[in-house]
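With one protein chain held back, the other chains of the complex are shown just where they sit.
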């Protein structure tokens, strides 16, 4: 099987420095886009759930606020999953942002900004991600699209609005001693149910 | 179809000033009740999902706290959906409360205070709200009520406890630069699955 999963350290060691260098210039954005395109090789149909666009393009510089006794960081992550559905492990990106915030004790909110996508915490195991796909399709089938009134608006994504409710819009993660306070297998995922276009995730870290 | 949906600015420009004027007097509460009753015209059965009791009666004055470096606002919204099930768009009410809190960077928690109701974020599109109703009824049917042990207590709302788990109890929304930090289509809904009585939603805003 073709392995198009983007290595986690690609974001840390490649995309991030690039963006930091050129963040506000068109050239910077194009450079990132170019590198990202290299990874978009065609994939066998059965592997859709492993194939992901790079986990994030840190399109805006973080805003770190420190006013009164409260510190906060705000960031948007961008995604363009090449298929209708897919899962992207964004754990390392979030860890990077927590470090950047320098917040020691606080809460980290990560939420989909689109209503046909999810952010959830579960296991980074390919078989399980496949099982989620099959299971969600059983609970909220895409076809026939005519079964949903929402699709009369010209959309074909009513099922994506259902799937997102099961998987959830957001997670709130504790930050303890400067780190995400995670159990042994917790990983943060972006779940896309109506992809092939650019969509965003919001990260808000607040604390002290 | 009879349009009983309460215009969003009704809350902003009518209920809110009224409540601010008379908040602690019986007269104020009655006045709001009276105006609210005018909107409760009978509805065709098929339109249940569009017909809503007014989105909120701000029954108590907001409590704004500012102690140490942390600012917070607490508010309860009241609902009395005239049917067993219904959805109420509460986005503008929450926006009003965020402005009132004067919090610039923080988190806004909105949760159902009842265990047969939900607060969730999705699309303000009538077809979709109808689809949710059909879909939830398929995943957790109301009838036969005898299929649930919970209903042996004399209740008939076990299905409502299930539906609420799928749609969720709460949302946490980031506040950035004094506003709800929303994606393009995000709207906050109160989801009622066992209505025809007064129920509450809690809003807690915290930050700086």
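Chains here go by letter, A and B, matching the order in which they are written, and residues are numbered from 1 within each.
We take it that contacts are C-beta pairs under 8 Å (C-beta built on N, C-alpha and C of every residue); 3 or more make two chains touch, one makes a residue touch a chain.
In this text the structure is predicted, and so the values were computed from the model without any measurement.
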### Message
For the chain not shown, which residue from A:79, A:132, A:148 or A:190 touches it across the whole complex?
### Response
A:132
## Note on the structure
The one residue from B:77, B:103 or B:140 touching the chain left out of view is B:140
### Query
Going by the touch rule given at the top, which residues of subunit B touch the chain that is not shown?
63, 65, 67-70, 72, 74, 107, 109, 111-115, 139-140, 148-153, 158, 161-162, 164-166, 168-170, 172, 200, 202, 204, 206
### Query
Which residue numbers on subunit A touch the omitted chain?
68-71, 104-107, 120-123, 125-128, 130-132, 135, 139, 166-168, 171-174, 176, 181-186, 207-208
